[in-house]
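What follows is a set of notes on a single structure, which appears directly below.
Here the complex is missing one protein chain, while the rest keep their positions.
The letters A and B name the chains in turn, as written, and every chain counts its residues from 1.
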Amino acid sequence: MTDHISVPLSELHDRRRFLARASALTLAIPGVGAALTACSPSAPPSHTDTAHGTPQAATGGAAQGVNQPHNSDSRLDSAVLKGGPHGHTSATGTATQGAQSTTFHRFAPELPPLAPGGLLRLHWHAREAPVRIADDTVVAAWTFEGDVPGPIVHTRVGDTVEFTLTNDAVIPHSMDFHAAQINPQVAFRSVAKGQSVTFRFTPKYAGAFMYHCGTAPVLMHIGSGMFGAIIVSPREPLPAAREFVLVQNEFYLADAANGTRASDYQKMLNTLPDFVSFNGRPSQYVKEPIHVKRGDRVRFWVVSAGPSHPCNFHVVGEQFDTVYLGAPPGTPLRGVQTFSVPPGGGMVFDLVCDVAGEFPFVNHGFGHGQKGAIGILIVE
Amino acid sequence: MTDHISVPLSELHDRRRFLARASALTLAIPGVGAALTACSPSAPPSHTDTAHGTPQAATGGAAQGVNQPHNSDSRLDSAVLKGGPHGHTSATGTATQGAQSTTFHRFAPELPPLAPGGLLRLHWHAREAPVRIADDTVVAAWTFEGDVPGPIVHTRVGDTVEFTLTNDAVIPHSMDFHAAQINPQVAFRSVAKGQSVTFRFTPKYAGAFMYHCGTAPVLMHIGSGMFGAIIVSPREPLPAAREFVLVQNEFYLADAANGTRASDYQKMLNTLPDFVSFNGRPSQYVKEPIHVKRGDRVRFWVVSAGPSHPCNFHVVGEQFDTVYLGAPPGTPLRGVQTFSVPPGGGMVFDLVCDVAGEFPFVNHGFGHGQKGAIGILIVE
Partner (left out) sequence: MTDHISVPLSELHDRRRFLARASALTLAIPGVGAALTACSPSAPPSHTDTAHGTPQAATGGAAQGVNQPHNSDSRLDSAVLKGGPHGHTSATGTATQGAQSTTFHRFAPELPPLAPGGLLRLHWHAREAPVRIADDTVVAAWTFEGDVPGPIVHTRVGDTVEFTLTNDAVIPHSMDFHAAQINPQVAFRSVAKGQSVTFRFTPKYAGAFMYHCGTAPVLMHIGSGMFGAIIVSPREPLPAAREFVLVQNEFYLADAANGTRASDYQKMLNTLPDFVSFNGRPSQYVKEPIHVKRGDRVRFWVVSAGPSHPCNFHVVGEQFDTVYLGAPPGTPLRGVQTFSVPPGGGMVFDLVCDVAGEFPFVNHGFGHGQKGAIGILIVE
């Protein structure tokens, strides 16, 4: 069922050695140095011990020596990793191809139905792709299935998810589901271009969970678009509701080049985003709101993908009937105006739409929220 | 009772169109561009479709075209919106008039008594005014009733608040009470100079709720001083206590000009404040502490107005007997040293003063707290 039994122990030990040594080097070169280190190329795409972590190496050199990591998870090709004036970016592989013809589409926020039979089989591809996040902005994204965020996954406590990731990208990628209790060293391991990894898990807890690429540097992989939500419903259904999924993320973008803006690792480290969005497009639900009926209970499954900031979730003109900080239906909070979903976390927000009108939902940390983490809920 | 029945639907639709188009433009011009866009002037102070969102327009031009928002909520007059080296600021209208003669006063933190009869009628004015936040600092503020924060409102679950806002300022303003469940499109709509809006609401949940001007860009209106607290007591009284209200906010200020420092939108977007305060004056309760008696239960109703940062509330030398994350008395936490109140949120903190002494209360996120979010509670 899973292929993780066949992973040689030597690779696992190498990985820990890498992490230890990468860590040491990162300490030596803070700031952009960390990016150079972590995104450094490893010339032969194999599990050898050769590695190149110096800034020189990043431009094609092959220096080796003490403190240069063997990065079996981030075997980047210096030919595709662009180090410009803004440092290293996501403009790799096919991330900028066809940008001009990429069309905008609204990301559907509706919670999809459960798969029948208790087994959800998913086979996704990691790939670089331009994604239009606004009429005039295309980002050079690293994606699951070509979009940012990746597809919404919906399963249930006790059901099974069988997941396969095939990597079509030039850079190694991986998948980390926060809904899984599993050995990440095996299931969440990075796979090189053309390779696949498969694993199964059975969620134990209900909730709004994040998934993301866990390949080092994780900041760069989340920040470049590789994240999404897996919603786990409890076996005892929650009160009937119109259910929506909102994944907040930040974009840190280099200046436009060839019609696209690449994600910029140095800006990510500086933690001041250019845009903040729900479901990958700033203000998309202002332009095309979410519609419900008066009397509906509305449930927002909110995930903060970050990579760095919380979502201080609030609905203007409404109050949350219930917020679940942990696995629903446990420990409900009642009568809440705003609650903070931490980066890498998820919470569930219920409200009862007794009043008709137009209700903006926002990140009430407005220094960030003003950059696009806003939408409108129309109660008809 | 309210005047919201008479609002023409066309205006409501215009508002959504505006938001959609403003959003698109904001995406095109990040950073200071967003400020220019959102604060852009709309030459005729009327509900027409003409609008001017380019930087050129902000200096007096009248360019029109695609992607320029019809901002029915932020009809700014370019004659009063100052775009200096720091970008756009709050130095509008009467915000700087009489600054030198403006005196410092301590903001009384005591929770005011409930209004008799179950009905609280408020008629407030939005106005620009200089506010002295320290002996040597006067800010050019946008205010409710001339002060920062606005007055503390105290009501009770099931009672009624009838609120009227009259706008005396040159820029449109509005009122958003987090304690209300109401159609914000109508009740919280922006009103132009000389106009008023009235609405009624009946709080459903107890708690420490924020109120603020909700006119776009909300970041600028909160950041310039238009916020405060509405405290909703439960109908079943909480344990008897000495009750105080603390509203944390950040100040983002341009350099002094004409004896005042204006709020600076670009600094707000950069999220690094100059001062952080409880009730609008950095360290005011260090200079003039809050006094209680040994044996008192003390209740702090804490609101984080932001606009961007949480309040990590802590009392040195004490521990919270109870913290209510949601509507009190639900879901109490016991034995807490520090809890984070999200921006746009509020929580309730009880402590029992068994020990006499001087107890500083702080935002324990000291990078911000050190900038003035500190006071002293004296237990006699």
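Heads up, the rule we're going with is that a contact is a pair of C-beta atoms (placed from the backbone, for glycine too) under 8 Å apart; a residue touches a chain by one contact, two chains touch by 3 or more.
Just so it is clear, the structure is predicted and the values come from calculations on it, not from any experiment.
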item: Selected residue (touches chain absent from view) among A:Leu219, A:Val247, A:Val276 or A:Val336; value: A:Leu219
item: Residue among B:Thr202, B:Asn258 or B:Thr338 touching the omitted chain; value: B:Thr338
item: Of B:Ala134, B:Ala192, B:Leu238 or B:Ala257, the residue in touch with the unshown chain; value: B:Ala134
item: Interface with the undisplayed chain - residues on chain B; value: 133-137, 272, 274-275, 282-283, 286-287, 289, 310, 312, 314, 316-319, 323, 325, 331-340, 354-360, 362, 364-372, 374, 376
item: Residue numbers in chain A that touch the chain omitted from display; value: 12, 16, 19-20, 23-24, 26-28, 30-31, 34, 38, 67, 176, 178-188, 204-207, 209-210, 214, 217-219, 222-223, 268-271, 306-310, 325-327, 330-331, 340, 342-346
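Everything below uses one rule, namely that only the chains that are shown with their structure count from here on.
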item: Rounded Å distance, chain A centre to chain B centre (Cα mean); value: 33
